[in-house]
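With one protein chain removed, the remaining protein chains of the complex are shown where they sit.
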Amino acid sequence: MAIQYIFEILGTVVFAISGALAADHNSGKDWFGVTFVGFITAIGGGSLRDMLLGSYPLVWVNDVNFIYAIITGILIMRFSYNSLDKYRRELSLFDTMGIALFTVLGTEKTIELGFHPVIAAIMGMFSAVMGGVIRDTLTNETPVIFRKEIYATACLAGAILFLILYSFDVHRTLNFIISGALIITIRLLAVYYKWSIPKFK
Amino acid sequence: MAIQYIFEILGTVVFAISGALAADHNSGKDWFGVTFVGFITAIGGGSLRDMLLGSYPLVWVNDVNFIYAIITGILIMRFSYNSLDKYRRELSLFDTMGIALFTVLGTEKTIELGFHPVIAAIMGMFSAVMGGVIRDTLTNETPVIFRKEIYATACLAGAILFLILYSFDVHRTLNFIISGALIITIRLLAVYYKWSIPKFK
Partner (left out) sequence: MAIQYIFEILGTVVFAISGALAADHNSGKDWFGVTFVGFITAIGGGSLRDMLLGSYPLVWVNDVNFIYAIITGILIMRFSYNSLDKYRRELSLFDTMGIALFTVLGTEKTIELGFHPVIAAIMGMFSAVMGGVIRDTLTNETPVIFRKEIYATACLAGAILFLILYSFDVHRTLNFIISGALIITIRLLAVYYKWSIPKFK
């Protein structure tokens, strides 16, 4: 449990920062608006996953440390603002780390609850990207999954790798690291080489 | 159970096609984007209904055949694209069939769970239209229920007819056909004669 908990808290801080960055960049929101968007980004994906699975209580509703993690993320972001702003491009690494963490955690949670691996992969991907989708919908942006170079599909690939290694009883910490690394690697290469998914038509 | 299951799978294929059509028409999305929008359109309404009712597990979360039905719909749409595109107008029939199927299924499910007929009618209508509403919100379109000639109200009319016939113990297959036919008929006439609901003011 320990490692999962640390990862969840860490992913929450990271997602709150990434959400707050997006909120402030778009429209110069006030403190409440930025905090609200950071909050939604951090808890949106996991909350939707748990509500779809009927897995109650929701993690953050039952453990106020997740709220403190979000506030920590917002404060980190505010008080290192001048230095953060110079590295906006580099900062998307926060988002990439966040989606990697949330994908493997969401996939594992779903498969451990006894659902089909196809559902586990979808829920892993949802955990990672739906917070950002809700954030973008609220701020009237095109949702991140329709915009970016390979993004949600990197999460799907990592979720599938996790499930394969899981079926071979690979140790979970090792599996977290390998599958998370795959997501981060695909995403970084996709940004660098501007990889994209073929058009449908 | 058999007929309901066939209808649910059929409605899911049909809604995935209608969602994928809408997604691709709007903005030339990639394979992932089109599949995602088809997916949301197909499972959105039923998922919202079940989450509002607290009826767990959600149908598609517990039965991976619904995922395969969605993928089938996406592939059908892709590989008959050139022929489909000529008949875009005619294709809205898919959407009409989808809303008719989902309305009667959603209404029956809710009344069978013991809720009030007024709630059953609302939930039947939600099952049919909310997938499209979520789709339109994600793709920054005006939600279909605010745009179209008589649309959600046709679903409400069909749901009410279903509940009346249900109270008279009409055989469910017959009830499905009659109530579904009412929705399709109202919708087709509304499109043909450009019927609309009076303005509020």
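Letters A and B mark the chains in the order given here, with residues in each chain numbered from 1 onward.
As a convention for this text, a residue touches a chain if its C-beta (ideal position, glycine included) is under 8 Å from a C-beta of that chain, and two chains touch if they have at least 3 such contacts.
In this text, all values refer to a predicted model and were calculated from it rather than measured experimentally.
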item	value
Among A:Val34, A:Ala69 or A:Ile197, residue touching the chain not depicted	A:Val34
Residue of B:Ile119, B:Leu165 or B:Leu188 touching the missing chain in the full complex	B:Ile119
Missing-chain contacts mapped onto chain A	20, 23-24, 27-34, 36, 47, 51, 56-58, 61-62, 64, 67, 78, 81, 137-140
Those residues of chain B which, in the complete complex, touch the missing chain	51-54, 115-116, 118-119, 122, 133, 137, 140, 142-143, 145-146, 152-153, 196-201
